[in-house]
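In this view, the complex is presented without one of its protein chains, the others remaining in place.
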Amino acid sequence: MKKVKLGLVLGLAVVLVAAFALPGCVPEAAPPVAPPVAPPVVPPPPAGPIKIGINLSLTGPKASFGVIDRNSLEIARAKFGVTEIGGRPIAFIVEDNRGDPSIAKSAEEKLATLDKVDLIIGGYSSACGVTQAAAANDLKVPHILVNASKDDITMANYEWVFSGARVPASHYADAMWSFVDEVLIPGGVKKVALFYEMTDWGTSSAKGLRPGFEKRGIELVYDSPYDSTATDFKPMLTAVKAAKPDMIVAVSYLMDAGLLARQAAELRVNVLCYMGQAGGYTMPEFLKLAGENVNYTMSTANWSRIPAWKGEIAGVKWTNQEYYDAYLETYNAEPDYHGSQGFAAWQIALDALLRVDAAGKPINRENIKAALEETKLMTTMGLIEHKEWTDDMGHHYYNQGLPLTYIVQWLNMKQEIIWPLEGKTADYVFPVPKYEER
Amino acid sequence: MLKVNDIDVYYGDVQALWDVSFEVNEGEIVALLGSNGAGKTTTLNTISGLLRPRKGHIEFLGQELSKMPAHKMASLGIAHVPEARRLFPEMTVKENLLMGSLMPEAKARREESMERVFTIFPVLKERAWQAAGTLSGGESQMLAVGRGIMACPKLMMMDEPSLGLAPFLVDEVFKVIEQINREGITILLVEQNVAHALKACTRAYVLEVGRITLQGTGEKLLRDEHVKEAYLGV
Amino acid sequence: MAEIKTMAKKSWFLPAILGIVAIAFPPFLGGYFQHLLILMMMWITMATAWNLLGGYTGCVSFGHCVFFGLGAYGGGLLYLHWGISPWWGMIAGPLLAIIAGIPIGLVTFRLRGPYFALSMLALGETFRIVFTNWVSVLGGACGIVSSRTFGVEKLPYYYIALVIAALSVYVVYRLMHSKYGYYFVSIREDQDAAEGLGIPTTRYKMYALIPSALFTGLAGAVYMNYMAYIDPEVVFSLAGISIMMILAVMVGGAGTLGGPILGAVIFVLLNEGIRAAVGPISYLIFMVIACLLIMFLPDGIIGDWAKIKRAFRGKKPVYVGGE
Partner (left out) sequence: MALFGQTFVTGILIGGIYAVIAVGMTLIMGVMKIINLAHGALMMVGMYVCLALFKSFGLHPYLGMIPAMIILFGIGWLLQKYSIERVFGVETILPESQVLLTLALGLGITEIIRLIFTSNYQCAYTPFSARCFYLGGMSISQPYLVGFIIAMAFVAALHILLTRTDLGRSVIATAQDRDAATYMGVDAKRITNFTFALGTALAAAGGAMLLPIFYTYPDVWHPYLAKCFIITILGGMGSTVGALSGGLLLGVAETFGATYWSPGYRDVVGLIIFVLVLLFLPGGLKKVIGR
C-alpha cells in the first residue's frame, strides 16, 4: 500500500515537472526593448522547416469534424506530395483544442509564440473560430479558417485571417432563393415551417433565412429552435404537421437530420418540399441513419463529389472525386463538406507558399499573408478569392471568399444536383410525392 | 460458548473499551448492564465485527471472531437484535422477517420459524403486509426480536430491547426473552433497565466508562450496594 | 533548514514571496505564458470562491457556472443592448451574480447533501438552455462578441486578474478567521448540531454564498473582458466550468486556504502541459490522473499532506505530538 502511494506521488511529481518543463523548454525569445504596443514580427530563421500549425477540436463533443478536417489536411498533403519548399521541409504541428474557446486561444498562442509557426490552419466550431481568429490577428500570424461559420468572424477587420473555403452561416442558403422564386412559389408554396438546431450555426442561419421569406410574402407558420442531441423529434414534427406548411426549411446538424427525415416519414408530415440547409442533409451519415427516407429531401449544398471541378497545384491534377476516393480508402469513411473545406484549406495554403517561393521571397508570415491576399484558386470548394465585400444584409466581410452553393436532392438514395440547372445531374422532383404513395 | 478476552476498542484515536472480558455459556441469559455511553453497544458491535478490537480476542464456539468479516457472524449462529430496532423501514413486516433467515440452515426452516414468530407475536401476523416503518414502538421491537428468532441462532445478542417501551410492554418483552431462552437460545442482553434485567438473567456484568466493574449472578448483583445506589435508585 | 522552517511558519512569509513573484515576474514572460497566468488567476479566484461555499460550508454546488456565466453576461449584455464598454461588466457581472444568488440560495439551501448538489446542477443547465434560447434579450446561442479594452496587451488583464484573485483569497481568509468561519465549518461538520446550537444555518450559508457568487462572477467578468467572446455553451458549461471548479478545489484540498490556489495552478499547468505534450489523448491522461488523485488523496494535496509526507518517509513511524 505504502509503495503504491509513494509511486503515485512520485509519478505525479514527474508529470507536474514535465507539465512545467515541456512547454517551457523552448525559452521565449521576446524582443528585448520593443515597445509593447506593436511587437515586431520576428522573421523566422532562413533554414529549418516551414511550420504549419493545425488548431482543431480533436477530442470532446465536437471532435468528429475536427478529425475530418485533420484527416483531409493530411490527404491533401499526401496528394500534392510537396514535402519541401525552397529547401525547407514542411512540418505540421497539430494542437487539440477540445472545442473549448479558451483552450483554442491557448493553443493559438502556443503555436505562434513557442512553436513560431509560419501559418495556422484551423477552427471548426464558431466559438473557437472567434477566439482563434482574434488571437491570430493579435499575434500577426496568417490564419486560414476552415469551418467556423459565424458571420462575425470575418466581419471584424482581421487582416491576418483568411476565410476562403468557409461559408458564412447566413449564406448557406444563397442558391435556394432563385429556386424559391422560379420553382417553389409558382408551384404553390405559401406557408413555410422553419426549425433549426439551437447552436450558433443554426441560429445565425435562421436569422439569414427569415428576411428572405418575408420579402417574398411567404408566411412562417412555424419557427422554432430545437436541441440537436434529442432522441425524439416527434413532438416538434407533430406541431409542424398541425401548422400545415407547404414547405419545411430545416437547419440541422448531423444525425438529427437523419432522425428528422425518418420521423417525418413516420408521422407523414407531407409537404410540397422538404429543404435542408447543408449541414446534416448533405452528409453520408444522413443516408446511413434515414435509409430510404432520404428520398426527395432537398438541401442547399456547397460541396459534392459530383461536380467535375478540377485543377492543378504543383503539377498535380486533382478532382473532387479523387479527394472523395482517397478519403474513403485511407479512413474507411466518406468525407463531407467540412472535410472538403479542410482539403481546400491546404490547397489555398500550399498555393500561397509556392507563390511566395516562386517570387523569390523568403517564406515568412508577412509574405505568406501578402500571398494569401492575392489568392485566386480553384479548390474543391470552387473558385476562391479573399476579398472585401458587402452582402445584401449589410454584412461587410474582409478576406472572405464565397464558395458556390447549389441545391441537391436525394433521388433513389443518391445525391443529385438539381439547381442551378446548368450544373444539374438530374431533374428535380417537385412537388414531392406523399409518404403514403412512395 | 462466547468468550471475550481483554479487548480494547477505539473509535479513531478515542478509546472506548479497556480490557473488557466476559463469557456467555450455553443456555444462559447473560446481561451486560450500564448507563448511557458505558460502552455496551460498542461491545456488541465489536462482537458483530463492525468494530475491531485493537487488543484481545473474541471466541465463539472455539472460533476466533475478531478477524472474521462482519457478515459471517450470522452464519456462525449469532443473531444481533440491534438498538433502536434498525428495521428495514420500507420493507413489509414479512420481508423483514424473511431477511432474518438468509443463512442456509435458517432458510431451510423458514416456514416453521415464521409460524413460531407469529405464535409468539400474533400482532405481527396481522401487520404482515404493512411497511415496517409504520409500526408502533412496541410492534417494531417485536419485529426486531422476531427477526432474530427467524435466524434460528445459537446466540442472540439483544441491544436494549425494552428501550422506550410502556411498562406493561417491558414485562411482555422480558417474558418473551425468557421464553426464547427456554426454547434453547443463549442470550446476551444489553440493558439499562437494570432491575428487570437482573431478575431475568442468569449472570450479569456491569460496564462503567468502558470497563467491567462488577460481575456475578443476577441475585447477587441485586443485593450489591453499588448497584442498588447507582442503578436501582434505592 | 531550521531557519527556513521557522520563517515559513510566519504567516506573511509565503504570501509575500508569492506576491512579489506574481507582481514582478510576468512582464518578462512571453504572451503564451502571460495567457496561462491569466487563466490561472481566473481559476484561483473561481476555486477560492467555490471553496468558501463548498469546502468550508459544505454546500457542494455542481452549478457554480450560473454565477460565472452571469458574471460574464453582465458586461456582455451591456455591450449587446446599449453598446456600453464591457469593462462595466466588472461591476454589473458580479452584481448580477449576487442578485441571482440570493433567490437561488433561499430555494436550494432547504436541501442537503446530494440533493443540494443536484438542484444546483439542474439550475446550471436551466440557465444554459434559457440563455441559448432567448435570442432577443440574451443573445441566444450566437453568444456575444465584444470589444477588447486593452487590445493586444495582456499585462493589464493579468494584473486585474491577480488583484481579484488576491482579494478573493484575502476575503476568504478574513471570513474564516472570524466568527463566520467558525459557523461555516460547524454547519459543514454537523448541520443539525449547528441548528441545535441556535445558528441560523440558512442565513450563514447565504453569508457564504454571496461572496462566493461575487468572486465567481468577477472571474466571469474577467473572462468576458479578456476573451471578448462569450456564448452560453461555454460560460454555463457543466463539464467545462462547474465540474472543473470542484476538481481544482478537490485536487488542492477542500476546506483549506491554499488548496484551491494550488489546485487551480496544477489544474491549468497540468491541463495545458499534458495537452501540449501528448495531443489528443491528453484528456484521457488528465482524467486518469484525476481518478488516481481522488482515490489516493481524497482530501486533496494540502488536506492529505500528512499522508504524502508519510508516503515519502516510507515505513518510518510517524511521531505524534510534533518533533
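Chains here go by letter, A, B and C, matching the order in which they are written, and residues are numbered from 1 within each.
The rule we apply is simple: a residue touches a chain if its C-beta (ideal position, glycine included) is under 8 Å from a C-beta of that chain, and two chains touch if they have at least 3 such contacts.
Since the structure is predicted, the reported quantities are computational estimates derived from the model, not experimental observations.
Engineer: Just list which of the chains on display the missing one touches.
Structural biologist: Listed by label, the shown chains it touches are A, B, C.
Engineer: Tell me which of C:14, C:102, C:137 or C:239 is the one touching the absent chain.
Structural biologist: Once the missing chain is taken into account, the touching residue is C:239.
Engineer: Where the complex has a chain not shown, which of C:75, C:143, C:255 or C:273 is the residue touching it?
Structural biologist: C:255
Engineer: Which one, A:63, A:107, A:176 or A:353, makes contact with the chain that was left out?
Structural biologist: Residue touching the chain left out of view: A:63.
Engineer: Which candidate, B:103, B:195 or B:222, sits in contact with the chain we can't see?
Structural biologist: Residue touching the absent chain, from the options given: B:103.
Engineer: For subunit C, enumerate the residues touching the unshown chain of the complex.
Structural biologist: Output for subunit C: 54-55, 58, 60, 107, 110-111, 113-115, 117-119, 121-123, 125-126, 129-130, 132-133, 188, 239, 243, 246-247, 250, 253-255, 281, 283-284, 287-288, 290-291, 294-295, 298-299, 303.
Engineer: Quickly run down the residues of subunit B that touch the omitted chain.
Structural biologist: Per the touch rule, subunit B residues meeting the hidden chain are 48-50, 69-75, 79-80, 82, 86-91, 95, 98-100, 102-103, 107, 131, 147, 151.
Engineer: In the full complex, which residues of subunit A touch the absent chain?
Structural biologist: Subunit A touches the chain not shown through residues 59-61, 63-64, 66-67, 195, 198, 224-227, 229-236, 238-239, 242, 254-255, 258-259, 262-263, 265-268, 285, 288-293, 333.
Please note the rule applied: only the chains that are shown with their structure count from here on.
Engineer: How are the chains arranged in terms of who touches whom: line, ring, star, complete or other?
Structural biologist: Drawn as a graph, the chains match no named shape, so other.
Engineer: Looking at CA centres, what chain is most distant from subunit B?
Structural biologist: A
Engineer: Quick check for you: compute each chain's CA centroid and the global CA centroid, then name the chain with the smallest gap between them.
Structural biologist: Looking at where each chain's C-alpha mean falls, the closest to the middle is C.
Engineer: Please tell me the distance, in whole Å, between the geometric centres of subunit A and subunit C computed from their C-alpha atoms.
Structural biologist: Each chain reduced to its C-alpha mean, subunit A and subunit C end up 35 Å apart.
Engineer: Write out the stretch or stretches of subunit C touching subunit A in their complex.
Structural biologist: 28-33, 35-36, 39, 132-133, 135, 140-143, 145, 148, 151-153, 155, 223, 227-229, 231, 233-234, 240, 266, 269-277, 279-280, 282-283, 289, 292-293, 296, 307-308, 310-312, 314-315
Engineer: Touching residues of subunit A toward subunit C in the complex: what are they?
Structural biologist: Checking each residue of subunit A against subunit C gives 2, 4-6, 8-9, 12, 15-16, 18-20, 22-24, 28, 30, 36-37, 39, 58-60, 94-96, 98, 100-103, 105-107, 109-110, 112-114, 126-127, 130-131, 134, 138-139, 150, 152, 156, 198-200, 202-204, 225.
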